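Every protein chain of the complex appears in place save one, which is left out.
On to chain A.
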Amino acid sequence: MDIEPTLPIPISYIGGSYFLFSIDAVTYVRREHHICGVLSGTLPQIPQQNVFLGLPLKLMPEEARLLVEKGVACIVDEVKVQKDGMRALMEEDRKKYLRELESQGQHAMRLQHDRKEQQREKALKKIEEKKAAKAKKSAEKQQQEEQPDPVNNEAAAKDPVVDLFAHDHQSSRRSSSATAAPFGTVMGVTPATSYPPLPYEWSAEQKLPLPDVPSSYPLFAHLHSEGYYLSPGLRFGCQYLAYPGDPLRFHSHFLSVSAEWDEELDLMSIVAGGRLGTGVKKGFMIGGAEKKLEGSDAGDPSSVRTFSIEWGGM
């Protein structure tokens, strides 16, 4: 189950945002590196709702940077890669790719057919069973009543007819589906990623430098290194929501806001944050990198200090 994608994982930089398109990469960074991102795409199986969303996974710049710094990912200029890659696509590769897609499509079609067939068979079986039971019942009744044979015979004669008919039905359907399948009924497939047909490697000029991150990055890195899962905090009016475990299974514990070491904080904002946090059963947390006298390394996650604020409610 635990799939390991080839490292480094390419993070697509498109229009100022960072995306992951490969499901393997998404599960991998979530499992191994506690990076959840925000799912921002539509799930094709249930497209008219906003509760469950699908690929692509949108990463905060902080998350992208953390992954790059850990050496498990690299930032790729996806627009350039796509343009160059598709232009440079060789005729053979193109054909190979199309064949692959076709076989995928056929496979999907077959799966769907099989499933439909199974359902149909199940339904038919049910009907048969019902009929058989009915026939049996009537036969038993007749036997109990000790009626002469003709009716019984009729019932007995009916049974094979039903069976035959059902069989006939089934086989004809099966044959029709079998003949229908090869007739150009190949599912069209829209793949999630472009690898293949594009090669899974990037030239130096397609790679981008480290993402720019806001000044709250030290706090982000610190909380992440402590094992917290972080997500954007807009819904609770903070910078990051800190979860003690995977957000799939746990509620968040902290509303965290980053501050500079010497920054003057408005007391009102602390009261507001503490009150809000307590109201939603979370702690309000302020944190920032400690400024050391000689310290040029303000971004060092180990120098971050955090303070949790709770509404006293006396």
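Basically, a residue touches a chain if its C-beta (ideal position, glycine included) is under 8 Å from a C-beta of that chain, and two chains touch if they have at least 3 such contacts; residues count from 1.
The rule is simple: contacts and distances are computed from a predicted model.
Visitor: With one chain of the assembly withheld, which option in "Multifunctional methyltransferase subunit trm112", "RING-type domain-containing protein", "tRNA splicing endonuclease subunit" or "Actin family" matches that chain's UniProt protein name?
Guide: Matching "Multifunctional methyltransferase subunit trm112", "RING-type domain-containing protein", "tRNA splicing endonuclease subunit" or "Actin family" to the record, the invisible chain is "tRNA splicing endonuclease subunit".
Visitor: For the chain left out of this view, which of A:Cys74, A:Leu124, A:Ala139 or A:Val189 touches it?
Guide: A:Val189
Visitor: Return the single residue from A:Pro44, A:Gly71, A:Pro209 or A:Gly312 that touches the missing chain.
Guide: In the complete complex, the chain left out is touched by residue A:Pro44.
Visitor: Name every residue on chain A in touch with the hidden partner chain.
Guide: Counting only chain A, the missing chain is touched by 1, 12, 14-17, 19, 21, 23, 26-27, 30-31, 36, 38-52, 54-56, 58, 60, 78-79, 81-83, 86-89, 91, 94, 97-98, 101, 104-105, 108, 112, 115, 119, 184-194, 197, 214, 231-235, 244-251, 253.
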